[in-house]
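For this view, one protein chain was removed and the others were kept in their places.
Entry: chain A
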Amino acid sequence: MTANLFLLITIGVLTACGVYLLLERVVSKMLLGILLLSNAVNLLILTMGGPDGQPPILGSAETAHEDTADPLAQAMILTAIVITMGLGAFILALAYRAYMLTTTEDVVNDPEDTHIATRREREDPEQ
């Protein structure tokens, strides 16, 4: 199996950008990160598909289909694209709702965690 170097570099760049954006605290940037990451993953699956001419359903002996790409990888990518799109829309709705409620779309710390973390200072201010 040969891999396309250009595709691999693209995957790496997309993943790096996706992870960087995902580490942000603003929901819309995180969403962009998720989308970049999902594109990287889709390209990865495409790269991982089998060589030309071996469609699993028709059988590798069929010489008439020498140019056929691996359809399984494409089917998986198609499913993944649909799922990512649907959930991406859901995240957008969440971000919009968060903006309506708080006028920011930052991911804030869990208040209960903060409460517990600062409990000792509050109850014992001298320390």
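Going forward, contacts are C-beta pairs under 8 Å (C-beta built on N, C-alpha and C of every residue); 3 or more make two chains touch, one makes a residue touch a chain; residues count from 1.
Throughout what follows, contacts and distances are computed from a predicted model.
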| item | value |
| --- | --- |
| Protein name (UniProt record) of the chain left out of view, among "STAS domain-containing protein", "Homoserine O-acetyltransferase", "Extracellular solute-binding protein" or "Na+/H+ antiporter subunit D" | "Na+/H+ antiporter subunit D" |
| Missing-chain contacts mapped onto chain A | 1, 22, 27, 30, 34, 37-38, 41-42, 44-45, 47-50, 56-57, 72-73, 76, 79-80, 83-84, 86-87, 90-91, 94-95, 97-98, 101-102, 107-108, 110, 112-113, 116 |
